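These notes concern the structure reproduced below.
Shown here: the complex without one of its protein chains, the others still in place.
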Amino acid sequence: MPGSGNGAILTLEKVCRSFGGLMAVNYASLSVRKGELRALIGPNGAGKTTLLNLITGIHTATAGRILFKGEDITRLSPDRISHRGISRTLQITSLFSGLTVYENIWAAAQSRKRFFNPFARPERWADVREKTEEILELTGLVGKAETVCSELSYGDQRILEMGVALSTDPELLLLDEPTAGLSTQESMALVKRMRAMLRGQTIVLVEHDMGVVMELSDRLTVLHYGEVLAEGTPAEIMANDEVRKVYLGK
Amino acid sequence: MASNLAVAVLNGIVWGLIMALIALGLNLIFGLLHIINMAHGALYMLGAVFSWYVIELTGNYWLALFVAPLAVGLIGLALERGLLRTIEDQPLVTIICTFGIMLVLQQLVLTYFGGTARRIALPIPGRFPLFDLQYPLMRIVIAAISVAVMGGLWFFLNRTRYGLWVRAVVQDREMAVALGIPVHKVYMWTFVLGSVLAAFSGVLAAPIVSVDFMMGREILIMAFIIVIVGGMGNLWGSVVTAVVISLIHGVGSIFVVPSTATVFSLGFMILVLLVRPQGLFGE
Partner (left out) sequence: MLLDRWKGGAFPLAFGLLMAVLAAVPFFAGLFYQTFLTEILVWALFAISFDLIFGYTGLLSFGQALFFGLGGYAVAIPVLKLGLGTGAGLLLSVAVPAVFAAFVGFFSVRLTGIHFVIITIIFALIGSTVGETWTSLTGGADGLVFMAPPLDLGVAKLDLMDIRITYYLVLAVVALSFLFLRRMVRSPLGKVFVAIRENEERARLIGYDVRRYKLLAFVIAGGLSGLAGGLYSLSLKYASATFLHWSVSGHAVVYTIVGGAGTLLGPVIGAGLIMSLEHYLVKLLQATDLVVGAVLVSTLLLAPRGIVGFLRGRRK
């Protein structure tokens, strides 16, 4: 049952979001425990990405509350939410395409500093440099550090985006269809890389690839027409009749 | 006083209808091709300048009304095919490029037409008794022609196959491609159409204002404001906004100095941009 105080790091309470007349998210409530890997699944248009947008402040909920570590973040802007400890990758890769891999990670790694001094030399910021190199290692893209992002392969871009998201030391990481557009081989490589990169952060994963979902997640939440249809362990969800109906046809 | 007001209202409506044509052309180009055409004012100016030449040569305003927009349409065709096609998908680049085209067109006219403003003799002199006044007949004719052109545009967009294609591409470009609509041709001819409308405005405006190479510069900003306030892609919005703004400015100028009216209407634009950037009538 939703509610904070039981180790829940993220709680959505009856969250709604409408666009014009359309209810993209319809009284959705869910609760994610610290350290959990929660997969968010559902047919296209079920509201999964909208839900992530609500959590990260790209959209504001028209009703309901979103709590992170017990605090209400419903109306915060995306940059404030980032500072609270939430990071995100997007369905369509969102990176600094004209910048190199190194510069992409650096941009995220330096985001916690203050920029009052226009004469500061970035070379003097050893802590940012260390963080950048650490993330670079994690992503396995050290050899491509000077490659411009737009010249990377699609799979590498997905990995880089995850690295960028991790550069701000988030406690909660939202991943929006990380394997979208990847071949099976590339998906496997990505998942392997993901396992190496993740260090016990709480994760909400939106995915269509059921193989990945089953392999990685602790619990599943199924969305349908913006509502939470079901929630449970992978086994429970697979056995759930309503879920089967939604997925395997009416 | 009342007659002053009445004249101002009528003038405002007439000028508003002329501006509506320019704005419609800009709206088509922006709504469909997402091209921010900073040369649009120059196309309006070219319409007026070409009409001056036609009248110099033939003395026939009605011929000018036919020839000038065609000529400008050809120029629009050359611009779209030759220059804009490769950068159409980059909005900021397009803005700057069309700014450059504006400079070139203005300066070409400066070179061959000269820097002094010229007037066109009224092809229809005389006044028409309207309400209590004697209102210039020419202006009434201009308003009528403008409405006729708008009617023609409506007919084109809603009753012809080509117009259907245009509306389809605006709605959903990928679907239009999938349906076999020649999207590139639609783009090209839409740009031509927009140019033709701008030129029409120029020909219609020529008897009222003087023709000079800079006449498009102020019109350009007004046209953008009308399109944005009226709602990009909303053609009726442009017509209504054009007339309303023109009326406000014209009537306002009776009570306050024109520059004050200008500043206030500009301030109003800023408000609309900030509060409702999709335009008063946009979605």
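Brief remarks follow.
So that you can tell them apart, the chains are marked A and B in the order they are listed, and the count of residues begins at 1 in each.
Basically, a residue touches a chain if its C-beta (ideal position, glycine included) is under 8 Å from a C-beta of that chain, and two chains touch if they have at least 3 such contacts.
Just so you know, these numbers come straight off a predicted model, no measurement behind them.
For the chain left out of this panel, the touching residue among A:7, A:35 or A:78 is A:78. When the missing chain is restored to the complex, the residue among A:110, A:157 or A:179 that touches it is A:110. Touch with the hidden chain on the side of chain B covers residues 30, 36, 83, 86-87, 91-93, 95-97, 99-104, 106-108, 110-111, 217, 221, 224-225, 228, 257, 259, 262-263, 266-267, 269-270, 273-274, 277.
The missing chain lies against chain A, touching residues 56, 58, 77-79, 82-83, 87-88, 94-100, 102-103, 106-108, 110-113, 115, 117-122, 125, 128, 146, 164-165, 167-168.
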